[in-house]
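Quick notes on the structure that follows.
Note that one protein chain of the assembly has been removed; the remaining protein chains are unaltered in position.
Labels A and B are assigned to the chains in the order they are written; within every chain, residues are numbered from 1.
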Amino acid sequence: MAKLRAFTMPKWGIEMTEGVVAEWMVEEGKPFRKGDLIALIETDKITNEVQAEYDGMFPRLIAVTGETYPVGELIAVLAEPGDAPDPAEVDAFVAGFRPANASTASRSGKGAAPSDAKAPAAPSPQSSAPASSGGARIPADANISPVARSFAEEHGVAIAGIVGSGRGGRITYQDVLQASRPPAPAGGSDPVDITPIGNALGEIFASPLAKRLAAQHGVDLSAVSGTGPRGRICKADVLARVAPAAPEASSPAAVALHFEPPAAGTSEVVKMSPMRKAIARALSHSKSTIPHFYLRSRVRIDGILGLRAQAKAATGEAPSVNDYVVRACALALARHPDVNVQVHGDEIHRFARADIAVAVATDKGLITPIVRGADHLSVAAISREIKLLAEKARQGRLSPEEFQGGSFSVSNLGMFGIDQFDAIINPPQGAILAVGAGTRQPIEIGHALAFATIAELSLSCDHRAIDGAVGAQFMQTLKQLIEEPALLIG
Amino acid sequence: MQLSRDALLRAYRQMKTIRAFEDRLHDEIQTGEIAGFTHLYAGQEACAVGVCEHLGPKDYIVSTHRGHGHCIAKGCDVIGMMKEIYGSREGLCKGRGGSMHIADVEVGMLGANGIVGAGAPLAVGAGITAKGNGTVSIAFSGDGACNQGTTFEAMNLAVVLKLPVIFVFENNHYSEHTGVAYAVGAESMAARAAAFGMRAEMADGIDFFAVHDAMGELIDYCKAGNGPAAIELDTERFFGHFEGDPQRYRGPGELDRIRAERDCLALFRRKVTEAGLLEHGDIDAVDEEVMALIDRAVAEAKAAERPGAEHVVEDVYISY
Partner (left out) sequence: MATKMIRDVIVETIDAEMARDPDVIMLGEDIVGGNGSAGGPEAIGGIWSTSTGLWAKYGPDRVIDTPISESAIIGAAAGASLSGKRAIAEIMFADFIGVCLDQIWNQVAKFRYMFGGKSRCPVTIRMIYGAGFNAAAQHSQAIHGMVTAMPGLKVVMPATPADAKGLLTAAIRDDDPVIFLEHKALYATKGDVPEGEYVLPFGHARQVTQGDDVTILATGLMVSFAEAAARNLAEEGIGCDLIDLRTTSPLDEEAILDSVERTGRLLIVDESPPRCGLATDLAALVASKAFASLRAPVEMVTGPHSPIPFARELEAAWLPSRDKIEAAALRLMSYRG
C-alpha cells in the first residue's frame, strides 16, 4: 500500500488565509527531486515558488490553477517517487482528508467563538407573583451582602436559585431585587428596521440629534453650516433652517383683507418620554396588527344610579358608575370565558379569573392598573381597589405586576362628556370596553314615551380570538348585568 | 581657530551669564521661593558655550535636566528663563514647564528634559530636518544619560541614517550620586561611541578653546555628509546633582579644589589676557553688565504675573 501524504495550501505569514495555485510545475505522476520547483502559489502580496522538501511524486493534483483555496485545504496528494498507488487508494485518501482548524480570526464573530450560557428564555406572560420562600432564614455563612440579606429576609425572597453577580459569586442587593420581581414580559415582537438615518459615506458632519431633526423637517444638511464643537452641525443650526409655513395665496376676487400668515412655524420639539414611547409603540402595534371589530350597545344605567343613591344614603359614600361596570364586566367574563383571553401569536390563553385593567389618565400618559380577581370582589371592594391603584398610578408608584397583564380593560370617558368612542385593545388582552357618558334619552317603555339614563358601550374585540357571535353574547350578558344591577351583588 | 575680539567677548559674556544665573539661583533657592527641582550647570559653561557659539537658529540642540546653560548658550531670553523658573505666566513656557522643561523651539532649543536619555532620540529626529537644511543637531548628554538605552538606540540610528548629529557627552564625573568610574563600564564614552561606528573625540571641557576648536572640526565633518560624531568633554559641576543635594559623594576638599583649579571662566580670562587678546578691564566690564542683567532678571521674575487656575488646561492640544 502506498504511503500517501497531504499537500495542503500552505500558510505563509500570520495574515494569509487563502492562496491561488498559479501554476503546477510538475505533471501528475512524474517524480521530482528535493529542491525542484513544484508549484507557484500566489497570495495577495506575492507569488511564491514552492520547492520540494523531499523527493516525491504527485499521484493526484487537485487544485485547479487560477482558483482560490483556503489555507489548509488539500490541493494535491503526495507519494514516494517510485510508488504507483491505486487510484482507489488515492480517492479514499482524498475523501478521508479533513483540513486542520482554520484560524479563528473571524471577522464577523460567527461560528468559532463558543457561545456563552444563553440568556434566560423569555418567560410566559402570566402575571404570577414572584417566588416566595415564606421568610426562610438565610444561613450566616451565605455569600451575600448585608443589604441584600436583609431585603431577602424581609421580603421572603428565596436566594437558593440566585446566581450572585458579585466577586466570587456574592449575591448583591441588585441580584435579590431582580429575583423578587416578576419576570419581564415576553418580547417576541416582530423584527425591527435598524437602518440608520444619514449613514451615507462622505456623510455630513452633524450631531445625531441634528440629523434626526433634519430628517423630520426636511432640511438639507449639505446646505447648513455648523456652529457646534469642531464646526459640527447641531440642533440649533438645523432649527434655524426650518422653513416657516407658506402663507395662503388670497384669491384676487376676495375682499382685500390684510391676512397675516401665522408666525414662523418653528415647532416646539418635545422629546417623547420613555412612557410616551412605550404607549406609542404598544398602541401602534396593536392598531396595526390586531384585527379590531366593534360591538356597540346602549345600556340603561338607572338601576346602577339607584344603587349608588342608596349606598350614598347609607354610608355617605358610593362607588362610581364605572365601578359597577367593572363588576358587571367581571361577572360577564366569568360566564363567557372565550372573551376572557389573552392572545399570543398562535396561542389563546384563557383565564379562570377576571383581571380587569382600568384606564387611568395621569399627566405622564394613560396607564391601566389591574384589578385582580374582580369577579370575586364586591363593587365596594373594586371601588376601593381602583381608587388605590389610581392614586399609585398618578404618583408613578405602580409596580410592574400592578399594570402588566390582565385580559380585559375598561376605559371610561364619560366624565368628559364623550357620548361614544372606540378604544384600542391593549395587547396581549383580547378585548376592551369603552364606556361613554350617561345621558337622559327618550325611550319607549310599554307603548309610552319615557326617559332613561343611557350610556353607550363599545366593545373592541380581537377577531383572531373572539368572533362576532361570541362577543355579542358577552355584550348581551353585560347589558343584562348592568341594567339589573341586583345581579351584581354576590 | 582664532576668534575675533567681539567673538571672544561674546563667548565670555555667554559663559559669565550662565555662571551668574546659576550662582544667583543657588542663593535664591535657599529662600524657598522657587518650587520644584533645579539642577545647576555652574562649572560646565565652557561646554555649552564652546558648542553653541558655532550654532545658528536653524541648528538644533536638545538638552538634559541640567539645561539652563544650554538654553542661555543657544540664545534663549535670560529674563524669560528666570521668570519661567519662578513659575510666572510671563515665563518662557508660561509657567507650565519650569526648570526641567525649559525650551524655546523658535531658536532651535528643543527643550531641557526631565527624563534622562530622552533627548538623544529627539536630537536624531532634528538631525533628519538638519540634514535637509544643511545644519546640525546636537544631543547634549551627561555621563548618566550615556548609559541609557535610548542613547544607544539614537547613536546607532544616527550612524545608520548618516545624520549630522553630534553627541556631546559632558562628563562631570557624577551621574546623580554615583561616580562615573563605577557607572560607565567602557574605557570612555568616546570609545563606546566610536564602537557604534562614528567619529569620536575627547577634549578638556574646562578649556573653552579646546571645546570650541574640536566642535568646529566636528561640525564641518558632519555638514560634509560624513554622518554623526561624538565628543566627550571632561568637566566639573560646582553644585550638587540637584539643589538640596548634600553631596556626600564628594571627597574632602574636592569642591574647593575644583573651584580653585578647574574653573573655566578663570581659565578663559587667564588665556586671553596672557595672549593679549583682551584686557582685564574688558572682561570686568562684561562681568558688571552681566551681574546687572541677572539682578534685573530676578527682580522682574519676582514681580511678574502669576498664572491662574484657568490656565491649567491651556495648550494641551492645538485644537481638540
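Heads up, the rule we're going with is that a contact is a pair of C-beta atoms (placed from the backbone, for glycine too) under 8 Å apart; a residue touches a chain by one contact, two chains touch by 3 or more.
Everything numeric in this text was worked out from a predicted model, so none of it was measured.
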Write down which of B:73, B:126 or B:168 is the residue touching the left-out chain.
-> B:126
Among listed residues B:18, B:34, B:110 or B:258, the absent chain is touched only by B:110
Given A:190, A:220, A:268 or A:363, the residue that touches the chain left out of view is A:190
List the residues of subunit A that touch the chain left out of this view.
-> 14-15, 17, 44-45, 101, 103-110, 112-120, 122, 174, 178, 181-184, 187-199, 201-203, 205, 207-209, 211, 229-232, 271, 274, 277, 281, 400
For subunit B, residues touching the missing partner are 60, 62, 84, 91-97, 101, 103-106, 108, 110-111, 113-115, 118, 120-132, 137, 149-150, 153-154, 156-157, 160-161, 314-320
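Please note the rule applied: only the chains that are shown with their structure count from here on.
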Cα centroid separation between subunit A and subunit B, in whole Å?
-> 71
